[in-house]
Structures are given as structure tokens and as C-alpha cells.
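A single protein chain has been omitted from the complex, and every remaining protein chain is retained in its original position.
And now, subunit A:
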Amino acid sequence: MDIQAAREVKRELVRTAGTQATEALEAPSGALVVGVRVYGGGRFGLAVRHDGTAGAAVGARAVELAGEDADVVDIGVVRALVGEGPTAPRLVGGAERVIPLRPAPQADGRWAAETLRRRERPLRPGLSIAQEAVTAGTLGAFVRREGDPRTYVLSDNHVLADSDRAAIGSGVLQPGPADGGTAQDAVGRLTAAAPLQVATPNAVDAAVAVLADDVEVDATYPVGAITATALADDQLVVEKVGRTTGLTRGVVTAVELDGVAVGYPAGVLTFDDQVEVSGTDGAFSAGGDSGSLVYDPATGAAVGLLFAGSERGGPEGSGLTFCNPVDAVLSALGVRLLT
């Protein structure tokens, strides 16, 4: 439907809810949010978020009025949170869902793209990084191997290992060459990469590089330390910090994606069991954000490693972002997040 029709349906839904409020409605019967949803390409619809009680009737009415343009989700109880970050409440068994109500992230200087493309020490998540033959990607996380005191950086195979073309032991630069990095900016050496398979589906695009002994790290993300992992469930709000688009927020819009066909220099490779993210304020990522760690800002848990993007699709047609499930990445490389 067009924007006018969506707005008319929204007004009807608000009447159904028994209030003239236009945004969040908090009633004794539970939480309800009614809004216009932008699908892209001039298509609009209705977004209804309710807690499964009285709001469910509004959701059903939205489906009656808007058909496939109605996006109705039971989100459980909504609470405002104070002091978010890794210590914020987690989802509890799906029965009660806690949604952070802080505004979308603002890219202050520390997390702005122009800062992340510079040479920065100590190393930190989101910075430009790449193997010496690659243009530039993103430093996703710091990791350790069992029984090994050294610290490694985690990013994509196509960032740290040049899609399996780089030699083990070759230099890794911060910033990446596209951002002016040279041999003087070497911070470590390629150590291991999960090989990219041509004939069979892949699970991850990931590699690690061991850091030189004199390179200091600051493993702090915009939400603080990230030491735990979680599954990327659909509709989960996520964030990432990356070299090209800085700090962005999105939502998981598809899970368990099989047969994702991704273009690489060597040809098209396929990936199974992937996670799709749509940006909530424009595109979630762009070229150069590869390797970013995608995390749940409400819990501070890592959920994915960003590795690819589409030309179109998603809200406003700004393109979709694809991530490897983070547990598959850590398992493939035999590493764990730095704690």
C-alpha cells in the first residue's frame, strides 16, 4: 500500500486501541506500538508490536486491514532500562522480553568512521585493518586460543587472508592499505584461516592474526566489553562498529539462511546457516565493514561476524547485511573472545 493508505490504517488501529495516541501506548492491559512500516520501493505497511494480550486484537485487525503489508510481532513486556550494556537484563525464556529504549547510537568521535580509518593505538574493535595485499576491512574482536597467552585479532578470511591467497605469516596492517597503511603499520601476522570452499557450502568467512608482542589492545566496544556469545534470533536488535559506516544499528530479519550466494574474487561461493541484518537507520554496513563483530546491545553478547552485503532489499532498499553465526566462527578457528 502507499503511504496515505498506511496512515489511514494506522489511524484506524489507534482507534481500535481506544486512544488517540500516535506512538507508544501504555495501558493497563499491556504494551502496544502502532506505526507505519517502510518496506522500500514506495511500499508501506503497518508495524504492530504488542505484548500478546489486548494488543493481539489490534494486530489481528491490522492483518484484516493491511493483509501482507501488516508486520505484527509479539514482543512481550517492554521496559525502560537504566544502565544498559553487558550487565543489562537478558531475555528470560522468551516469556518476558526486555527492550532497551535508548535512542539509536550516535557516532561520537571514538566510533566515527573517519576515526576508525586512521592509525590508532592501542588497537580496538572497529578499526581499519587488512592483510597487506587487501584494501581494508574491519577489526572485529580480540581472541585467544586455549593454552596460548598471545592475543589474536579476528576478522574475515577475505580481510586477513585475502580469500585464502595470503601466505600464513604474512603481515597484517592497521590501518589497511586503502587507508594508508604500510609496512610500518604492521600489527601482526596471519595465523590461521577457515578455508573458503568452492565446491561445497561454507559456514564461515573468518581468520585470525597473532599480534606482535608490543601491540597494546583495548577490547572495549560502545557497549563495553563483549565476552559472551548468543544465537542471533529473528527480530533481535543488533549493533556493529565498522571501518566504513562506524557505529550502526539494525535488526535480524532472517535466520538459518542457506544457499547464500556471495561473490568473491575466485567466483561465487555459497554459505549455509547465515544471519541477515537490515539497518534501522539506513544501511547497516558497506564495503570495508567486513569483519565487524555484530552484537546485541541489550546483553552485550556477540551474535555474528559481518562478511557480505547485498545491493538491494531491506527497509528503504538500502541493502541487506549477512553475518556468520559467531559461535560457528569461534569454533572453526578454535578461539574464544578475550575476557
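In this text, a residue touches a chain if its C-beta (ideal position, glycine included) is under 8 Å from a C-beta of that chain, and two chains touch if they have at least 3 such contacts; residues count from 1.
Here, contacts and distances are computed from a predicted model.
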| item | value |
| --- | --- |
| Name of the absent chain as recorded in UniProt (options "Sarcosine oxidase subunit beta", "BON domain-containing protein", "D-methionine transport system permease protein" or "Manganese ABC transporter ATP-binding protein") | "BON domain-containing protein" |
| Omitted-chain contact residue, chosen from A:182, A:220 or A:235 | A:235 |
| Touching residue (missing chain; options A:172, A:286, A:301 or A:335) | A:286 |
| Among A:13, A:70 or A:172, residue touching the chain not depicted | A:70 |
| Residues from subunit A at the interface with the omitted partner, ascending | 39, 56, 59, 63, 67-68, 70-74, 117, 130, 134-137, 156, 158-159, 163, 176, 178-180, 205, 234-235, 243-244, 253-264, 268, 274, 276, 285-290, 307-314, 319-320, 322 |
